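Missing here is one protein chain; the remaining ones are kept as they sit in the complex.
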Amino acid sequence: MEYIPHTPADIERMLRAVGVEDIEDLFSDIPAEIRGRYEPLGLEPSPEPEVRRELERLAARNRRLVPFVGLGLYDHYIPAVVNELASRSEFYTAYTPYQAEISQGTLTWMFEYQTMICELTGMEVANASMYDGGTALAEAILMARRAVGGDKVLIPRSLNPFHREVVETYCRGAGIGVVEVPYDEEGRLALADVPPGTAALVVQQPNGLGIIEDLRGLKERLGDAFLIVSVYPIALGVLEPPGSFGADIVVGEGQPLGNPLSFGGPLLGIFATRREYVRMMPGRVSGRTVDAGGKEGYVMTLQTREQHIRRERATSNICTNSALCALRATIYLAALGPEGLRRVALLCLERAHDLAEDIREIPGFELALNGPFFNEFAVRCPDPERTVEKLYRRGFAVAPPKVAERMGLPDAFLVAVTEKRSEAELVGFLETLRG
Amino acid sequence: MGTIYHRGKRGRRATSWPETVRPPEELLAYIPEEARRKGLPWLPEVSQVELVRHYTALSRMNYGVDTGFYPLGSCTMKYNPKLHEELARHPGFADLHPLFPEEAVQGILELLWRLGALLKGIAGMPGITLQPAAGAHGELTGMLLIKRYFEARGELERRKVILLPDSAHGTNPASAAMAGFKVVPIPSNEHGTVDLRALEERLSEEVAGIMLTVPNTLGIFERDILRITEMVHEVGGLCYFDGANLNAFLGRARPGDMGADIFHFNLHKTFSTPHGGGGPGAGPLAVSEPLLPYLPVPRIVKEGDRFRLAYDLPESIGRVHPFFGNVLVMMKALAYILTLGDEGLREVSAGAVLAANYLRVRLRDVYAVPYDGLCKHEFVASTANLGVKARDVAKRLIDYGFHPPTVYFPLIVEEALMVEPTETEPLETLDAFVEAMRRIAAEARENPALLAEAPHKAPVRRLDEVKAAREPVLRENPPVSPG
Partner (left out) sequence: MVPQDLLYTESHEWVKVEDGTARVGITDYAQKKLGDVVYVELPDVGKKVKRGDVVVTVESVKAAESVYAPLSGEVAEVNRELISSPGIINQDPYGKGWLIVIKLEDRGELEGLLDPAAYGKLVGE
């Protein structure tokens, strides 16, 4: 076994030191009855070339469609420098930075990441990551209830349905009721009233149907209840950050920041809040301090919030997070800088609107909603199922009609366009719709 | 060293992007005025070479498994095979969107289905979900399954209690509490295992279940495991096994044969996927027959040689992850299992347990080992007998080029050092570690200040955690622009 370096002589020496005859004696404390019932998998060991061949066979059994699909995960261009730097094994083979003196690399980038997330979202503090945008949103709702009490949360009908399902699972477990908020004909949130016992209102920006929400005045209408905004971080290159509208917590799916689609995992949960709530926040945080010689350095701090100290009274059970994805996001944002981020966002805006314009001119095709959008929009046409099938056959993927339907929009499919979509792909996509 | 914000200069850039066709103002007009971003976020402005040097320099201030020995107890810091990293970049995996149609992703569905089948075999249990993104996420999922199970039986009102040994990892009580259960601790006996009498006293029809770590956090296998699970089942409770320590019996024993109803895997521990500086991991969950109807959806179903997603569980707890869990982590775990085969799985536990026992016997004449005896993949030593702090020994180990063991855990051992060597370390490394530990014990007697001020050779000296917590500085602040 290439991963186990013990030679027969090594094993012999260790057994002798331990004072047992043979390896099996080391397992004598596991009841024989249990060991006796063990059934092998019937699997022969495989050398590296064969394992590679098998995994490459599985990879080849997938068809790489051109993604015109989003719903939280977007196909943005990842600069080579991100892949290269995040592949340094001093980063990826390290554990959580509990031993700060030999983890300054991780702790420093965590601090950078927290800064960048605060800047993007307009918030005061950010944690070092959650698993994904869906669980980050669920945890935000739990935090809101800790902070203000209440027994229900207001969820937009236009919320990303995959996030919504996660939220519903968590809320059922925690005894929080989910109340749906409809949207108007433009696709924008139509909040009528805030029922008593509301812990939080969730708003997604842009929402699950791609529409840009008007965040003005929402916080004022909530009273003590939290305003939680779920964001698409790339869109924040051109959208006013939720912090400007009094958001109490901002969460989001961070995959678009330098992480591949990866069939939906691993992802990156963004989580930021206001400073006064930092002690209620879940997840790890890096803080700046000094060493014994007065030199600047970083440590994990405010750990008394976390499960390893506060146990059943912790702010969350989260331990392992999405560190490596957050590192990629950090390098990505540093590689883009403010101008690069704005450019990527503008390119998304331009290509999506150009494509939407062209689609609208196809007879029978229209945009299902006429509200403002960033780079994702719902298309209505006579036979959306067949149209989507036709796109698949030509190598293009959009979100199937059932996704929009789950947000209350029948007979439509969602299209997302990033800066990565080439002229040829855009033309091919249009021609398929026309043909 | 400063952060990336201390590098670069206004106007520098590390990447280039195409121009938009139309001027920005025209494009921004698509966004209603009130939603349009007024200023740009404060992000670094660096050239590509500065970017590369910064993160290369940061990486060199880190210690990973590729740097050296990492005997961090309960974390299973084994070697991370390089084949896996290369495969994870394969566009046939990395560039797939989870909303691609089933027909386009047969390979990845096959991969997930196969991993699921193998994990069920390893656990000896009939059901699996791959969705949980980490061990703690698996625990929460397990707690929600237990809740659902009792809800379906109309017993939720009275099943309020989760029993937990006092040696449990902190995620266990936190996960139980998140699902709304009350945590009742069970003390350990003089062998460091569950005190059966104490368990008996706490068992009642209020008990929803027990959470056990097998072997426990002292590295000791619960000899009475069959009796324990039987007792819990007798009062109608369910048995949750935390699988963080699976490396101890991989390929030799199955949780399903021990009476487990739920078992979570930590793919980032037992199955060699890297820890990534804190994540991502993956925490698949195997379950027993009675819990099958409640598993998260979708399930991956095999029909002939085709694979599809099934949403056919009306009693399901729902999704715990937006899509299918940490798929790229699972890909690495599958590659690892295929490499090992049955024989390799057994070699892993053999090597891990042998190395742990070897270190235990070679250190116990110098360091106290409060629960001395055959251990599994790890053991807990104590520095209390030397009159020094576990923390000081840990920091001094850094000077000898080793990552310290886990300190101050489990809570039931004073000045604890929890040592888990894993199976991937050469004997010479284990011997060098023993040598360092013995020298440190000598230093503790002769020159305790050397320990108290350690590390001396790390990029920074000991950091002021009190200052960090009293006056939290959690981000860089933008410079105030002149004028």
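In order of appearance the chains are A and B, and numbering begins at 1 in each one.
One rule holds in what follows: contacts are C-beta pairs under 8 Å (C-beta built on N, C-alpha and C of every residue); 3 or more make two chains touch, one makes a residue touch a chain.
The shown structure was predicted, so the numbers you read here are calculated from the model rather than taken from an experiment.
**Q** Tell me which of A:A60, A:A190 or A:I309 is the one touching the absent chain.
**A** Residue touching the chain left out of view: A:I309.
**Q** Which chain B residues touch the hidden chain?
**A** Missing-chain contacts on chain B: residues 408, 465-466, 469-470.
**Q** Just checking the interface: what residues of chain A touch the absent partner chain?
**A** With respect to the unshown chain, the touching residues of chain A are 279, 303-304, 309-310, 313.
Throughout what follows, only the chains that are shown with their structure count from here on.
**Q** Round to the nearest whole Å and give the separation of the Cα centres of chain A and chain B.
**A** Inter-chain centre distance comes to 19 Å.
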